[in-house]
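All protein chains but one are shown at their positions in the complex.
Showing chain A:
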Amino acid sequence: MTESLNGKGLALVPRTDTPQTLKDFKSDQEVRWCPGCGDYAILAAVQSFLPELGLRRENIVFVSGIGCSSRFPYYLNTYGFHSIHGRAPAIATGLAASRPDLSVWVITGDGDALSIGGNHLIHALRRNVNLNILLFNNRIYGLTKGQYSPTSEVGKITKSTPMGSLDKPFNPISLALGAEAGFVARTIDSDRKHLQGVLREAAAHRGASLVEIYQNCNIFNDGAFDALKDPSLRDDITVKLEHGKPIVFGTGENERAVRLSRTGGVEVVRRSEVADDEILVHDAHNPDPSTAFALSRLDDPAFEHVPIGIFRSIDRPAYDQLMKEQLEAATAAQGPGDLDRLLHSGDTWTIR
C-alpha cells in the first residue's frame, strides 16, 4: 500500500471493526454491460478495493449521472443514486455538503461529465466538495450508440460525424486543473494495481478528487487505449507520475526524461541527453498548478507520451467542513436558533 499523501479524507466517516470482503459490496443485481466492456474491470477493482477502506458500508454512497458507466451504483451494495444526465456532481454536492459523515463517490463518463454536466463538474472541483469523482473516459458515446464525445479526437468518424468531428477535445486533466481541483489523477481500466493505488489516494484526499479512468468501449471505440496496453509499446508511451521521483520512462534506447522547457512548459528528451539534475522531479503537492498542467499536455495532440498517476494533490479545506464551521460559528456567536425569538424580531407592536 502506498503511503497516503494526506490521510484526512475519511476522518469523519464512521469506521467498522467487522472485516469486509469483496462480496459485501456486490449487490444482487445482474451486471448488464456489454461483454468485454472496460467497466467490468473497474467495477471489480472498486469492489475489491472498498473493503480495505474499513468504512461502515452504510456510510458509502455512489451517485451517478446517465450513460453506460452510470449504471455502476446498481451493482454495489452501498447506498446509491442513479440520477440524471450530467447532474451527479450537483446532487452529490448537496449530499456531501449536508452529510460530512458520508464517503460520496460520483461515477460519470466523458459525455456526462464534460458535455451536459461540464458546469457542475468544474464548480464541484473549485468548491472542493468532499467527493471522489471517477470519470470513465472511453472517448465515445456508448449508451446512445456511438456518437463522438467531448474527448473524441478531431476528425472522429461516427454516425453523427460521417465526415469527421470538427471540435477540439477536452483534456479532462487540464480541465480539472484549470477548475482549481485539489486532487487530479489518471489511471487505466486494464491496470488494476495502478487503478486501486490511485483510488486509495483519492479516497484519502479530503475535498474533491477527480480521477480520469481510461476505459475501453469495445463496441463503439475499441482499442482507443491499446497503445497503453500493448506490451511492446506501453512502457515507451506511459509516463508514470510518482511524487518525489524524477520523471523518466521508456526502456533501452527509448528511455526518455521530462524536463522544464525554456518556454515555461515541459518537454520530453532522450534520457541520455539530459543530466540527472535537469530531470523534472514530480511534485504533486506544489501549490502552483502550472507544472501539473504542463504535464497534462504531454499527450497532446498525438497519443505519444501519456502521463498517468497523480498530477496534483494539495490540501485545502473541503466545502462541507467550511459550511459546517460557519454553522458552528453562527451558533457559538448567537446561540442556537430560537424560532419564537426570530418570529418576534424587528419592529413589533402589541394589540390588546
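Definition applied: contacts are C-beta pairs under 8 Å (C-beta built on N, C-alpha and C of every residue); 3 or more make two chains touch, one makes a residue touch a chain; residues count from 1.
Here is the rule we go by: contacts and distances are computed from a predicted model.
Q: Absent chain per UniProt: "Sugar ABC transporter substrate-binding protein", "Tricarboxylic transport membrane protein", "Acyl-CoA dehydrogenase" or "2-oxoacid:acceptor oxidoreductase subunit alpha"?
A: According to UniProt, the chain not displayed is called "2-oxoacid:acceptor oxidoreductase subunit alpha".
Q: Looking at A:163, A:275, A:302 or A:342, which makes contact with the chain not pictured?
A: A:342
Q: Specify the residue from the set A:87, A:156 or A:234 that touches the hidden chain.
A: A:87
Q: Which parts of chain A face the unshown chain closely enough to count as touching?
A: Where chain A meets the chain not shown: residues 14, 27, 29, 56-61, 63, 66, 73-74, 77-84, 87, 90-99, 101-102, 119-120, 122-123, 323, 326-327, 329-331, 333-337, 339-340, 342-344, 346-352.
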